[in-house]
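The complex appears here minus one protein chain, its other protein chains still in place.
And then chain A:
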Amino acid sequence: MSDEDELVPVDHVPEGAELLKIRNLKIEATAYPPGEPPQDIVIVDGISLTLPKGRVMGLIGESGAGKSTIGLSAMSYGRGGVRLTQGEVLLNGAEIREAKPGALRRLRGKIVTYVAQSAAASFNPARKLMDQVTETTVSARGVARAEAERRAVALFTKLGLPDPETIGNRYPHQVSGGQLQRVMTAMALCPEPELVIFDEPTTALDVTTQIDVLAAIKDAIRDTGVAALYITHDLAVVAQVADDIMVLKAGKTVEVGTTDQIINNPTEQYTRDLVSVRSIDHEEKAPTADPVLRVEHVTARYSGLKRDVLSNVSVALHPGQTLAVVGESGSGKSTLARVITGLLPPSKGRVTFAGRTLSNELAGRSRDDLRELQMIYQMADVAMNPRQTVRRIIGRPLEFYFGLRGRERDARVDALLDEIELGQGFADRYPAELSGGQKQRVCIARALAADPKVIICDEVTSALDPLVADGILKLLLKLQKEEDVAFLFITHDLATVKAIADSIAVMYQGKVVRYGPKSEVLSPPFDDYTDLLLSSVPEMRLGWLEEVIEHRRMESAGH
C-alpha cells in the first residue's frame, strides 16, 4: 500500500465558521509510582473551548497545566500513553476523540498541523528540509512535487528565511535554531491546513531571535487565515499573537476571555499573579575596592575553531555581590564560566581570585581554589547522580573538602536543607522524587556545602516556571545576605538580571559591549546591541510587537 491511497482533498472551512469545539474533555494517564500499584491520574479535567476559523486562541499556564495535552487533543493525539477518556472533540462538526487510526491519519499533518517547541529535535537529521516540509503535501494532498516546493519556497520567503530558494536543500543541522523554527512553521502551513497548533514555538529561542520568529508566525497566521492554538507559559508572548486567551492551572480552566480582557482586566487571582510583574526588590550594592574575582583581558578559543570565542574580556566580581553576564546564545557567556573554572585554559589573559592568580589549567589549582569557586547548572536533573540520595549528594563536598563523616556530616546536611527551605524530610529522597525547583535547590545546597566565596550560576532558572524561578532567585538573594557569597550569574533573561544584579556585563559575539553597575547599564543612552536586547524582552501589552519591529536599530545575530 502506498501513501497515495489516502488522499485528503483540500476543502477549506469558511472564515469565522466554527472549526474546533471541545466539550468537557477529560484526559487521563497511568502513572507507575515506584513500589506502588499503577494508578490513573487525571491530567486535564472538564475543558471546553470553541475556536472559529481565522482566530488564534492562546493556551497559557505553568508546566503541568495540561496546555500541550489539550493542544494535541485537537488532533486526537495522546503523547506518551495519555488517553482522551471523556468528552467531545469536534473538528468541523466531526467527532474525532474516538476516531479510527485511518481517519486520524487523514487529519494529522494535513487538516491539523503542529509546530513543536524544539524544532532542532523535531526534524529528522538524516533528511533534507524540503523533503520534510513537503512530505504530507505531496503524499496526501495530491500536489505535484514541483508545485509543493514552489509553495514551500513562498512560505520560506514569507517567514523571512534567508536564501528561500535553496534553504530547503540543507539538512537540519545546517541552519540555526531560529531559522529551523520558521522552517517548521512553513512545514505546518505547506499542506494548507485549517488549524495549526503552536506548542511554545519561541520558548527555546533567544529574546532577540524570538521577536523575529514571533512576528513571522503572526504574519503567516494572518495571511493564510488558518485557526491556531498558541501554547506558551509566557503571557507577554501570547498577548502579541492571540485573539483569545485561556488560562489553565493543573488541568482546569481558570479563566477565558479576549486577550484585551485577560491582560488588562483579569478577574481571577491566579491570572492577576501571572499578569503582575516580578515582585523581587533588590537594592543595588556599590562596587568595592577589592574584587573577589577578576577576569583580566581573557581571550580563549576551542581547539579546532578558527575564531576566538572570547576576546579581551575583563570583568570583576565584588564580594557578596552579583554580576550578571547577559547575551544571546553563542555570545560566549558559558565559555567565560569555563575559563574561570579552569575547564578551558585561555590563550591570553588571566583570572585572579581572592588576591591570587589562578592557574589557567584545572590540574594546577589547589583544593581550596576548587572549593571556593562552585558552580550551579541549568539542568539540575542531569547535574546530579540519579542513584544517589539527596543526603549523599550534599554530603559529598562535606567529606571531600572538610573530611566530615557520620553524624557530623548528617547534621550539616540537615542544616543546609533547612537553609534552602526544603527541610530534613528530603534527605533520603532520590533526585527523581523531586520537582524541578526542588532539584535546583539541592544543587544550590551542594554548592553551598563547600563554603564557597563565589558561585557561578549558569542559566539556573531558565528551565523553571516563572513562579518557581522567582522562588529560586529569592532564595539566592537570601543566601547571599546570610553567607556573603558572590554570584556570577549567567543568563539570557533580562527580567532575572533586573531582579538580582548589582553589576551587569552585556556580551555580544565574544566581547563585553557594555559593563558597569546595574543602574548605569540599564540607563540610556544605549549602544545598539543593548538597545536591541532590552527592547526585545516581551512586554505585556497589546501592540508591543509591532512597535518594537518598527523602532529597533539592529537585528539579532540570528543564532
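What to note about this one:
By our rule, contacts are C-beta pairs under 8 Å (C-beta built on N, C-alpha and C of every residue); 3 or more make two chains touch, one makes a residue touch a chain; residues count from 1.
One rule holds in what follows: contacts and distances are computed from a predicted model.
Taken from the listed names "Sarcosine oxidase subunit delta", "Xanthine dehydrogenase family protein subunit M", "ABC transporter permease" or "Spore gernimation protein GerB", the protein name that UniProt assigns to the chain not shown is "ABC transporter permease". Only one residue from A:171, A:270, A:400 or A:526 touches the chain missing from this view: A:171.
Residue A:75 is the one among A:22, A:75 or A:339 that touches the chain not shown.
Residue-wise, the contact with the chain that is not shown comes from A:104, picked out of A:17, A:42, A:90 or A:104. The chain that is not drawn here is touched, among residues A:126, A:305 or A:363, by A:126.
Although one chain is not drawn, its touching partners on chain A can still be listed: residues 1, 3, 6, 72, 75, 77, 79, 104-110, 113-114, 116, 118, 121-127, 135-136, 139-140, 170-171, 173-174.
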